[in-house]
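Dumping the structure here so I can ask a few things about it.
As you look at this complex, bear in mind that one protein chain is not there, while each of the others sits in place.
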Amino acid sequence: MKKILTIGEVMMRLQPPNFKRFKQTNSFDVCFGGGEANVAVSLAQFGENAVFLSKLPANDIGDMCAMELKKWDVDTSHIARGGERLGIYFCEKGASQRASKVIYDRAHASINTLADGDIDIQKAVLGASWLHFTGITPALCDEVAQYLESVLKVCKANGVTVSCDLNYRNKLWSKDKACLVMSGLMKYVDVLISNEEDCKDVFGIVPANSDIEKGELNINGYLATAKIVREKFGIKTIAFTLRESISASVNNWSGLLIEDDKFYHSKKYTLNIVDRVGGGDSFSAGLIHALSNEYEPSDAINFAVASSAIKHTIEGDFNIATVSEVSKLAGGNGSGRVER
Amino acid sequence: MKKILTIGEVMMRLQPPNFKRFKQTNSFDVCFGGGEANVAVSLAQFGENAVFLSKLPANDIGDMCAMELKKWDVDTSHIARGGERLGIYFCEKGASQRASKVIYDRAHASINTLADGDIDIQKAVLGASWLHFTGITPALCDEVAQYLESVLKVCKANGVTVSCDLNYRNKLWSKDKACLVMSGLMKYVDVLISNEEDCKDVFGIVPANSDIEKGELNINGYLATAKIVREKFGIKTIAFTLRESISASVNNWSGLLIEDDKFYHSKKYTLNIVDRVGGGDSFSAGLIHALSNEYEPSDAINFAVASSAIKHTIEGDFNIATVSEVSKLAGGNGSGRVER
Amino acid sequence: MKKILTIGEVMMRLQPPNFKRFKQTNSFDVCFGGGEANVAVSLAQFGENAVFLSKLPANDIGDMCAMELKKWDVDTSHIARGGERLGIYFCEKGASQRASKVIYDRAHASINTLADGDIDIQKAVLGASWLHFTGITPALCDEVAQYLESVLKVCKANGVTVSCDLNYRNKLWSKDKACLVMSGLMKYVDVLISNEEDCKDVFGIVPANSDIEKGELNINGYLATAKIVREKFGIKTIAFTLRESISASVNNWSGLLIEDDKFYHSKKYTLNIVDRVGGGDSFSAGLIHALSNEYEPSDAINFAVASSAIKHTIEGDFNIATVSEVSKLAGGNGSGRVER
Amino acid sequence: MKKILTIGEVMMRLQPPNFKRFKQTNSFDVCFGGGEANVAVSLAQFGENAVFLSKLPANDIGDMCAMELKKWDVDTSHIARGGERLGIYFCEKGASQRASKVIYDRAHASINTLADGDIDIQKAVLGASWLHFTGITPALCDEVAQYLESVLKVCKANGVTVSCDLNYRNKLWSKDKACLVMSGLMKYVDVLISNEEDCKDVFGIVPANSDIEKGELNINGYLATAKIVREKFGIKTIAFTLRESISASVNNWSGLLIEDDKFYHSKKYTLNIVDRVGGGDSFSAGLIHALSNEYEPSDAINFAVASSAIKHTIEGDFNIATVSEVSKLAGGNGSGRVER
Amino acid sequence: MKKILTIGEVMMRLQPPNFKRFKQTNSFDVCFGGGEANVAVSLAQFGENAVFLSKLPANDIGDMCAMELKKWDVDTSHIARGGERLGIYFCEKGASQRASKVIYDRAHASINTLADGDIDIQKAVLGASWLHFTGITPALCDEVAQYLESVLKVCKANGVTVSCDLNYRNKLWSKDKACLVMSGLMKYVDVLISNEEDCKDVFGIVPANSDIEKGELNINGYLATAKIVREKFGIKTIAFTLRESISASVNNWSGLLIEDDKFYHSKKYTLNIVDRVGGGDSFSAGLIHALSNEYEPSDAINFAVASSAIKHTIEGDFNIATVSEVSKLAGGNGSGRVER
Partner (left out) sequence: MKKILTIGEVMMRLQPPNFKRFKQTNSFDVCFGGGEANVAVSLAQFGENAVFLSKLPANDIGDMCAMELKKWDVDTSHIARGGERLGIYFCEKGASQRASKVIYDRAHASINTLADGDIDIQKAVLGASWLHFTGITPALCDEVAQYLESVLKVCKANGVTVSCDLNYRNKLWSKDKACLVMSGLMKYVDVLISNEEDCKDVFGIVPANSDIEKGELNINGYLATAKIVREKFGIKTIAFTLRESISASVNNWSGLLIEDDKFYHSKKYTLNIVDRVGGGDSFSAGLIHALSNEYEPSDAINFAVASSAIKHTIEGDFNIATVSEVSKLAGGNGSGRVER
């Protein structure tokens, strides 16, 4: 059991039931999610000691969120309380030719007031072996970006491995701003997780012949991208999720792990999607678990991809899958026969 | 069919189903409400041409709200679109000894950006005979208070009757601020609606021997309060809702209409409450309908109270009751026999 | 186990969930009900061999209805199949000062085509000791009224006891028509079940000093009514349900059994109503069970009233209560302690 | 914003939730639908001034329907009120090898009593540029067919373009009757919408080598059919929906627009179906919007097909899709990536 | 209408709604199921007189189960009542790469106390033409296995055809025990139903080149297996279900009927699965119906496979499909077009 930190925002997700559109619903299913919280929950299911660092409002809505994290065994003892509100995102599930739609109502959330003293960082980092963040956290606001950097410094001083999922969100910041801030943070990063689109959006890296919208893969493009990233930022380990979007209902899904000059392409799955939100985060969690526990590279990328394949079959942001379930799929049993 | 304007904020209400507490739920029932929107909907059910003035965000969440108002026949053509977000209030329904609980997440709502030019006020007021607002609207922020006053001026210039429900909200402003602003607006008001508590909170008027928490009535106290209000602000028509809270499940409910030196105390109802949010607004709507259509004072207060008695049996903020239903109850038939 | 027949229409009931009004709902709870079907189901729960005679459309909607009856152990083998449609009634549940509302969509139902040969009446009546119908059945249309009379003749020829619940429905026929037809059928009736209102509506019998809308009891009025009925139609056994409607949520409920010159007034219950539709039918079923099994008159009326008291706590038209449950309540245990 | 009229019946749809069969359910999801109402709603979402002409019962059930249409911005001011009942259709959603099943309970609906004077047709047509009807409307009864023809005459007198979706319903009339009546109406029609099956059923046009049940396309067959129709009725613009039914869950879907001698075959979509009822109507609405706004023919057919592709992913009869959403899909983006 | 007996356990199935995992749910959908009960229900839908032999606890939970069976026309008059509890199985529905998961809580169920005298076997068997059981029944416990054998003896003495679905459950007994007991029962069996896996698990028959987990078919392997079974136990008629598990959402499905030296391979369906539990039982029911009614062998296997194809589209254990529906699919119409 490793102590693994993640830091970021967690929001309330409000979603019309089944395939109802916003304009059709008169109820919302409630769950909670956010890149780093999702990773923490998944890691806790994998048996790790997952510690989530964030700030929640000091009211019942904040409690709802904290209680959900506790239920899934995430250590919430370092979460600060205060600020104005919990961020919300409204999510309408797509199907077939109709894309899922997300409306953010996250401005003015408590985490934007995260300040020195809110969290005892030294205590939180003590004994930790890994910290994970996504590009969403520094995008929230300058104060949070600075706070994050101060945490990363403590991590590096304590020998903590740092992973980052680029995760560009154009509603939160411009590409220029993202490039400036993220480039500055790369020096703390040991493991970079991305997809082709994010590398393009954040770092402006565009290998030839890729067309993401078309949902077709181009392994060479990813390798070329990784090479540029590696040379620019000195990051040895880079992982890509490779999504081929056939439609909102069916995707192909695989992953690519690049270590130094070697690359490992995972098995590819055709997914009948139940809920794809949090798919990338479940990949990150799988990869962190695998690398933390010294899986072979090819096993690591297969575990990460199997982890996220299962996530696509689970409602909500969180990947409720155990090591045993993921290993079984990664090991080749994807027939879906009933387990009695 | 009178053209009646109301102006104010409308929010999304998120409520755990049945009697679940916030911490127990994983879904929210969705409805929409706000003092002036509630009055508009009820008036539309009474057959009036109800026009709601407000501002909603230009996204699907704003559309959801506007569509709900359209469904209930409210004229939404003057609602401005823009701003950041739709205000939300979380509502946990109480029962017996457990009070209902409301958590507001209304800051930064679109209406706070309401500005000149957003609504064509002259056009909206054209042909209108009445405008209603509550003390919540000027409490939102100074800009909205000023906007409201500018609308009231247009109304007075056009001979529009103005009613105001004091409705003090301590989360929005201090009592001192409320007293200052509301006192300034009273010169535009023809009909004032209140309860004893609001008059105390806003104007500091405290007649002897009242104890609101105990849920006991004190008619003389209300009359004394009305006298002070009438003398201070020159308002001829004052109406009070008289709530005796036995518990969150059972209330006694009646009303008092005071015109000059005369007062009219309505029939009193013992309510088994289904949903009490919006109870005061349904009283306002009943009173406006009755006074607009020149009911006798005693009929008017009985209509207003019957209107709100029915509201307490209806889920959501809106009073889905027709003139025929209210009149039947006001006329004495409250036996609840099945209507076939 | 007695073989007891009932004959009449059964409809699909469509009801908004909880206390939603028609205009608020986007789903309906589905159940089935109709006076005589309700009596049959309740009798089957009491262990009797309840046979329901009716006609249902030969499609899945008719099957849904028949299957529900089978589930509750009603003998459906004599139900004819054919005709155009299953009658529907929309039901909006009231609360407190808001009455429940029923909208009938029952015209053109299959039962209106019930014709000789549809049911093997001789076979159905064979071995039966009792037949029950309500005033709704002959009100459906002339053909059904004639069909009913032909069945009653077979019953009388076979020594079958006949009970009738007057149950006047003003949407189905005029008071004059009802009086004409029902007076003609009284010669077949051994046990008449009514309330004061029905006797007034159908037979024009109005004892002094009664005011049903006010929900106050007037035992003498009922006795006077019974005397007139007894003298006019020669019916020895007459039972009244005595409902005092405080509101749609709270009723007082008792019963009166009159045999020759003696009367037996049951215990009175204050009911917190879950669903009052079918309340009268559960009284009829309780009375039929008690009289069929030769309870003492005072026990019979107490059983009938306890049966219907429990019905008011059960969702749907059907009284899902056993002899043991009813007897326990009739015997005095209404404290509502948990039965473990 | 064009003023576009549609005329026909709208029914209440009662559907077991999810994939439950009729015999399994104890609740129904409620929505409303009917060919011409569906087209009106879709056109209103496209920003057109959609006016629906029909007749609804004057009760809460009729109100429910009218309110739903208002919610979606359809102009309901010309809908007549009266008659006996709202038609109902029960719909059981199929999956894979199990077909969806529809049971109609539409006889005796209010629209069948539609008579001169119920609607002010001159006023309704004033300013309109288009009227749409389906073959269901004249099939309802002779009176409605005559009423429809009278409306079509007014339309032609006012230069209104008329479109007709053949939509043969064998439960409503025979093929012979349909041929007779529909042939008579073709002289008013400018744009004919059909599928191969309808042309065969209504007009007896059977090109060689087609086998609809097999779900295989035969473009030449459609062109041959169009040629016959064009020659017979002088209709210049003919559009076909081309459905290849793989199963109840998966369909291929495309469209064919034929103008004079030219034809335009749209992109083809593989649909994972959420709800296919109303699929044809969303095609009609897309086509009417496109042709009304003078899209190029190939753009028009692609817009119509994209419109209906999205409809298949939406619950209920109505196509809740905007021009922007449809254009994006028609323009090539069907990858289903989350829109944030 | 044949009288067909089935004997075995029926359990309550508790399932999180939709695709929720156990750890996510706060409600369970309730249905009932068990191999032999499932067969009885399906046969009753096919119009047979299906008699289910079992034992249920004498409480409301046992009643719930019996009532559900009655609803579906199963004869429950021979079900014994008593014992401790109704067995439960918790079922989590899988999707795509995530398998469905079943947790049994069936120990100590009432059926394990089934003893001589509980059922009047002579009476139950009287007039019966067929009895069906699965390998689960003798696996429950030794007493039930002996009871079953005593029933089989009565069946053989009365000329009743006996079918057995091998259905190995490793949670109930070891392979060795299963082989011993089942081999002993084969002498009573006329029709054996199995899949390759069960024959391997129970009888240790492993033809070359099969890999069940991979979900690939190997017809020759099945034929070889059948040959061994036929030679060993003298069973003339053997049927296999052939499932190719692509994923938990998509399966290919066909069947193989082997009579003496001839075999009949059915049409193959690609199934989009709604609920696959009970799929095998619906095959058995289809086969029993077909063989009982003397279908041609190829028609019989096609009917059995079509029956089970439809089952995969239906929620719950029971196959709610009629002969007409199955015949239509078996006859080639699987296009899933709406049936109006």
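For clarity, chains are labelled A, B, C, D and E in written order, and residue numbers in each chain start from 1.
In the analysis below, a residue touches a chain if its C-beta (ideal position, glycine included) is under 8 Å from a C-beta of that chain, and two chains touch if they have at least 3 such contacts.
These figures come from a predicted structure and were not determined experimentally.
Novice: Among B:Arg230, B:Arg276, B:His289 or B:Lys311, which one is in touch with the chain left out?
Specialist: Checking each option in B:Arg230, B:Arg276, B:His289 or B:Lys311, the one touching the absent chain turns out to be B:Arg276.
Novice: Check the options E:Asp29, E:Glu149, E:Glu197 or E:Glu339 and report the residue that touches the missing chain.
Specialist: Within the whole complex, the residue contacting the unshown chain is E:Asp29.
Novice: So that we can see where the missing chain sits, which residues of subunit A does it touch?
Specialist: 67-68, 70-73
Novice: Please identify, in ascending order, the residues of subunit B that touch the omitted chain?
Specialist: 18-21, 23-24, 94-102, 104, 169-171, 213-215, 245-251, 276-277
Novice: Tell me where the left-out chain touches subunit E, residue by residue.
Specialist: Where subunit E meets the chain not shown: residues 14, 17, 21-23, 25-31, 59-61, 63-64, 67, 84-86, 88, 90, 92, 101, 103, 105, 107-108.
Everything below uses one rule, namely that only the chains that are shown with their structure count from here on.
Novice: When I count C-beta pairs in contact, which pair ends up with more: A-B or B-D?
Specialist: Of A-B and B-D, more C-beta pairs in contact link A-B.
Novice: Among all chains, which one's averaged Cα position is nearest the averaged Cα position of every protein chain shown?
Specialist: Of all chains shown, the one whose C-alpha centre lies nearest the global C-alpha mean is D.
Novice: With chain centres defined as C-alpha means, what is the inter-centre distance between subunit C and subunit E in Å?
Specialist: Each chain's C-alpha centroid was found; their separation is 43 Å.
Novice: Just give me the whole-number Å value for how far the CA centre of subunit B lies from that of subunit E.
Specialist: A distance of 62 Å separates the two centres.
Novice: Mind pulling the subunit A residues that touch 2 or more other chains?
Specialist: Correct list: 18, 21, 23, 26, 101.
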